[in-house]
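With one protein chain withheld, the remaining protein chains of the complex are depicted in position.
Chain IDs A, B and C follow the sequence of writing; residue 1 opens each chain.
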């Protein structure tokens, strides 16, 4: 199968959906001629014109609001938010308006929009351009949240998101834009709420999201060399969350590590760990272990930034301790 | 001891701190003559004047930003955000600016401000005036988060918050403003990061935050009548979180329910449950059980709204099942 | 009254009727509050009827509006029925939003009302987006964005005005300047000139007497027509007054505005009284006909209130419905 980059995969997904459905349009800063700073959208304005690939002023709350209204009245906007860190600016439009409109109207209005943004540190972009804020969005009922972990996932999830009648937030890993993966030429969609088992294993389950799927995969390879067989699972969407697959694996391996690049506290790892603890408690040999990003603003200095994010080595170390039965916290 | 309302307690805390420190001021909508819609600030403008009790236009991002800059340059603003639901509007100023300034400046700048706002549903205020959004704030490193559960707590925590050199967010329960509690005449502070054990018990630990402390207390009373002795703990601040007290209780009772009025998923209950699971796993007879608000926007209709929030009856029922050793989810 | 536009008697009578319907709706809402039959609070539109009616009468059903926390007037004016509205205010299943929205979120999709909004200024983006849709899909629908003077302090307005002006969107920003935002006078919270703010973005702006339904209607008709042709956006500042408190619970309000001021507006500039006199003077309706209309509306309202009071609440199983379009029960 041909290999393309995550950036190309997103581009293809958008182009295909825009061809299929005239009501789909893209709105954001420097999305047209510039194709975004990450160049993900290059070529789209040439095909679809400036009425459907719409450059905006630097006014995130404004264009997010416009997208909500546009979505409520018969279009399918794909909002391009240049950095995930800017999500703070649009929280009202996203969480008070988009997320609640369908419910508040008793099902009469709906907001089929996609918010495309990104996450991920270790790019030397400092505290306001490196955050992974998907947990904030996942906390708000009415929003779906997709976290593609490869070019293949990015394309399939984006196409599903665009066709979804609800507001969907997709966080791409900005360090992965140039990473290639096999992506079929034929059209495909990836359903929401279906986790993917990337690697089967019997000793421990590694649940990774987005950027952390690679980390888990690398850890699993290293562990295999030591004779520890790790199962690696990518939930793909955290809302909806495919609990069944996660629980089945937890029950099988009886040891779980959840790895996510958002801050550890009050975030994604706590939710996934809690659900597994609650619903597979009597199958667990050890508490579910969480590995999130450090609870510190992302530091600029390379000497500090790299240690704030979970690494394969860290996952291996924790996995070893769990498998060896060491009580993690002398709990 | 005299009893005063939560509203009076907050008012006293502010007045005392404003007398003590000339750099403390209040800023927000209708805080002066109107004393806020909840009338919490009545009388303050008469004592401190409009230069220190500052009415603003309806511009939450703007006055929050002003408070950040004011705090960075030698004052101690108390920002009044009329409804906790409006926090979405100020997330950038709160989370990208206030929370990160001390860290990003390598310790050279700091932002000693207090954001006073509220939480709580069942007031028939519908989806945009009923949210409990403290989990969002707790997820962001650099912010402290206090959740007073009575007039006594509200006064002591507010005074501590104003003296703290970091940004602190206090969520008051808007249904509790008229609730009275004994509050000493003498000055006192409540240190952050020290949970309060409200009731000792041996069979189960009920951890409740804010509005849910009362719910846990009522549940504990009902359980006692059945011969089940519940320990009730109020963490008081969730950042910093007094893990030690929570763990000690969990180890003692070996069964825990965490009750919080924020949405259950990706919120506070997951964090507290995970920490206990991780660090007291081998002492637990059952998984830590979580009870948050339903993962739905808050409905207006009284027929629906009341069932979205945990109740004493719900806590009692879950506690019974845990104590009886029923496997909650056939886990 | 402003010069009468080209309307016929029927149009005038409908306008009058709609204004009285709004006033009557609010009087009933207030009674429901005072008799403790309404859950929560509500913000009444009484006094501002000429604004909603003057504007909405210039719109088609397919044109859109966005509304505010003070939204009953807009909702009625855009064509809503009493029954579904009272049901919504009381949280009943037959309400426009199945009781899930309530007063501050009442919406009426069928008539192009995209909904009230409890976030001040919160619908400015939505309105602009609705206009964006019209432009993108080549429809000639126009959207009117209602908001108060207080909402002009929200930065969102400037962001969307900028884009609406750059892209020539068919949206009309209608600022209902009733002199107050909550308990504060407008001039204490608005520096400079509100009109100039819109004009600074190159948006043609007009100020109009919001108590004169014909003036409002005539201006709106002109602007709507031009907006349909791509000459928008526009801004209108409508000078008006709210008769009641900020919400039903705001009773003692002398600390922020005088009884004399209230009296003056009610007695000397009431939009319904003024329009009624004009209708009679012009011979469009007799006093008796007007009284009959008023009485009929009163009866309608009473019937709707009675219906709503005894209507059923949504079943508890609805609590996790409508979180997502494609999941019947989100928590199942």
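In the analysis below, a residue touches a chain if its C-beta (ideal position, glycine included) is under 8 Å from a C-beta of that chain, and two chains touch if they have at least 3 such contacts.
The model shown is predicted, which means the values in this text are computed figures rather than measured ones.
With touch as defined up top, name the shown chains that contact the chain not shown.
When the entire complex is considered, the left-out chain reaches A, B, C.
Of the residues C:13, C:137 or C:200, I need the one that contacts the missing chain.
Answering carefully, the residue with contact to the hidden chain is C:200.
Among B:116, B:129, B:144 or B:290, which residue is in contact with the omitted chain in the full complex?
For the chain that is not drawn, the touching residue is B:144.
For chain A, which residues lie in contact with the unshown chain of the complex?
29-30, 33-34, 37, 55-59, 61-62, 85-86, 89, 123-129, 294-297, 299-304, 307-308
Just the residue numbers, please: which parts of chain B touch the chain that's not shown?
23, 25, 51-52, 56-57, 59, 61-75, 77, 92-93, 96-97, 101-110, 141-142, 144, 164-166, 240
State which residues belonging to chain C touch the missing partner chain.
153-159, 161-163, 165-166, 188-193, 196-197, 199-203
Going forward, only the chains that are shown with their structure count from here on.
Considering only mean CA positions as chain centres, point out the chain farthest from chain B.
Centroid comparison gives C as the farthest chain from chain B.
Measuring centre to centre with CA averages, how many angstrom lie between chain A and chain B?
Centres of chain A and chain B (C-alpha means) sit 29 Å apart.
Let me have the rounded angstrom distance from the C-alpha centre of chain A over to the C-alpha centre of chain C, please.
Computed from C-alpha means, the inter-chain centre distance equals 40 Å.
Measuring from the mean C-alpha position of chain B to the mean C-alpha position of chain C, what distance in angstrom results?
From the centre of chain B to the centre of chain C is 36 Å.
Multi-chain contacts in chain C: which residues touch at least two other chains?
As it turns out, chain C has residues touching two or more other chains at 97-101, 105, 117, 119, 122, 155, 323, 330.
Residues of chain A touching 2+ other chains?
92, 96, 103-104, 141-142
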